[in-house]
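And then chain A:
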Amino acid sequence: MTRQILSLSAMLLSSTLIVSQASAETIRWARASDALTLDPHSQNQGPTHNFAHHVYETLMDRDVEGTLTPRLATSWAIKDGAPDTWVFTLREGVTFHDGAAFTAEDVVFSLDRARSEKSNMRQLHVDVAEVTAVDDYTVEVRMTGPSPLYPNNLTNTFIMDKDWSEANNVVEVQDYAAGEDNFAVRNTNGTGPYILQSREVDVRSVLTVNDNHWAETKPEVTEIIYLPISDAATRVAALLSGEVDIVQDVPVQDIERLSGTDGIKVETGAENRVIYFGYKFGDAPLASSNITDSNPFNSPAVREAMELAIDRDAIKAVVMRGQSFPTGIPNPPFVAGWTPELDAYPAVDLDRAKALLAEAGYPDGFSVTLDTPNNRYVNDEAISQAVVGMLGRIGINVTLASRPVAQHSPLVTSNETDFYMLGWGVPTFDSAYVFNDLVHSKEGSYGAYNGGLYSNPALDAMIKSLGTETDLEARAATVAEIWDVVKADRVLLPIHNQVLAYAMNDRITLPVHPENQPLMTSVTFAD
Partner candidate 1 sequence: MENRKLVKDIPEQDLIVPVRAEGRLARALDSDIFYSWRTSPVTVVATFVALSLILLAVFAPLIAPYNPFNPASLNLMDGFTPPASTGAFTDNYFLMGADNQGRDVLSTIMYGSRVSLFVGILATLFAMTLGVSLGLIAGYNGGTIDAVIMRVTDIQLSFPAILIALLIFGIARGLIPANQQESMAVWVLILAIGLSNWAQFARTVRGATMVERQKDYVSAARIMGVHPILILLRHVLPNVLGPVLVIGTISLALAIIEEATLSFLGVGVPPTQPSLGTLIRIGQQFLFSGEWWILFFPAVTLIALALSVNLLGDWLRDALNPKLR
Partner candidate 2 sequence: MTEPLLSVRNLTVEFPTRRGILTAVQDISFDIMPGEVLGVVGESGAGKSMTGSAIMGLIDRPGRIAQGEVILQGRRIDNLPDAEMRKIRGRKIGMIFQDPLTSLNPLYRISEQLIETIRTHLPLSETEARKKAIGLLDDVGIPDASRRIDDYPHQFSGGMRQRVVIALALCAGPDLVIADEPTTALDVSVQAQIIDVMKRLCAENGASIMLVTHDMGVIAETADCVAVMYAGRIAEIGPVRDVIKDAQHPYSSGLMGAIPRLGANLDRLTQIPGSMPRLSAIPRGCAFNPRCPHVMDKCHIDQPQAVQTAPGRRVACWLYPPQDSTGTNAERQTAQ
C-alpha cells in the first residue's frame, strides 16, 4: 500500500517535472483585450488581427522596421504590360493545419471573401476588379485602375482553405442579422505557425506550435497561453506576481517600476500611430461655445495660437513619462511622405498666442467643449486634460467630455463634435491613407473621419490623383505638396506619435512591433 502511494507520488512528481520542462517553452501572454472573432475577415481590428497572425497567414508581412516581407507569397510584381494587374507568386509546399495543401485557389477564395459585402476588410480591396488563379502557385489581381501600393493593403488579409470553408459552410463572412452561428468564428484552419487548441472568449486561449509549418526556423515558443486582462492595474499585478510572462499593453507610468523590478524588463518602440486634435471648420458658430456669432476655429490665427499654447514636450515628459515622440504633423515617421521638416513643431509662446487670439478678435478667449476618448489611446484622457489646462492659459476655456471610444467615435464620424481627440494608425504606411480619411472633404467614401469638415477643393483634387498615379516620384511630390498645405493650414493639431511598451519576463526577448502586432514566433529565450 505504502509502496503504491510512493510510486504514485513518484509518477506525479515525474509528470510535473515533464510539465515544467515543457512549460519552459510556454509563454503566457497578457494584453488588454481579446480577439473579437476568429473569422479572419469579419473585423478589421488590431487585437483580432494580432491573434489571427498566429493561426492564419497573409500573403506578405511587415517586419518591425515596417518593410514588406514575403510570407505566403514569395514575390509580387506589377504584370508586364498591364499596369493595373498585380501578380503574386505563392509559396510551395505549404499545408493547412488539417493537412490540405495551400494553392492559388485558396488565395482567390480568400481575397474574394475578404472583399465580399459582409467583410470588414472590404475597404482595403475596394479597387480590386478580379482575382484569378493563373496556375497552382500564381495569382493575378486585376485592379480597377493602376494601384501601385496595393500590396500594402494585404498585410492583414488572411488566407483560408477553400475546401474547409465550403465544407463548414463559412464561405460567407458571418452575418449578424441572420442570427446564425458561424463555424469560422470559433474554429480555425490556417497555415500559421500555431494551432488553436482551446479558447474561452475574454478568458484564455491556448495555441501550440505547428510542427508542419513551412518556416525553416522553428519558433522557440511551443505553447502560447493568451490571457486578456482588461484592467491595467490587474495586468501589471499579474506580471509582478509572475502569473504572466508578457504584458503587451503596459501603462506608461508603470514602465519605470516594471523595468526596476528584478526579473522583468520592458521593451519600448514607436507605434505607427499619431495622436492629434481636430476642430470644426466652417463659418457656423460652434454648438458648445460662448461665441455665438462666429467660429473661432475657422480663424487661422486661433489655430496657430492653440498650437503655440500647447506644450508637447511637457505632455511627453509628464503625461507620457517620456514615452512619445512629439510631432508637428499628423503622420507617423513610418509612413512614406514623412520628413523631419514636417515633423518639427514650434516652441511654446504664450504671449504670441494671446496676441494672435486678440488679433483674431477673441482677446478674452472663448469657451468650447473637448470630446476625448478615455479607453482607446495611451493616456488619452490625461493628454486631453493637460491640453485643457494649456489652452486655459491663453483664455480658451475648455470643458472636457470624456467617453469610452464606442460613444466617442460616432461623435467624430457624424461631425457632432466641435473639438475632439483622435488617434490615427496607418496600416498601409502611405500618406494617401491619411489624406483620404482625414483631409479630403467629406464626400462618398472620402473624409469619413474628417470630423472637423475641413474642405479644400484643390487638395481634394490632388488627393484623388494619388490613387491612380503610377509615377512614384511624381506621386511623392504631390504627397509632399499636400502635407505642406495641411501643415500650413493646421488642418489638424498633432501632439505626438505613440510609443508602445511590452513588459516581459527578462528571459524573453520580444521586439516592439510598429503596428502592435507582435508575433510569438519572434520571441527568443535568454537561456
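Here, a contact is a pair of C-beta atoms (placed from the backbone, for glycine too) under 8 Å apart; a residue touches a chain by one contact, two chains touch by 3 or more; residues count from 1.
A word on the picks: all candidates are chains of the complex that A comes from, given by their letters.
Since the structure is predicted, the reported quantities are computational estimates derived from the model, not experimental observations.
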Result, touching chain for chain A in the complex among 1 or 2: 1
Chain A residues touching candidate 1 - in the complex, by the definition given at the top: 232-233, 236-237, 240, 251, 253-254, 256-258, 287-288, 311, 314-315, 317-319, 369, 371, 374-375, 381-382, 385-386, 388-393, 399-402, 404, 407, 411, 416-418
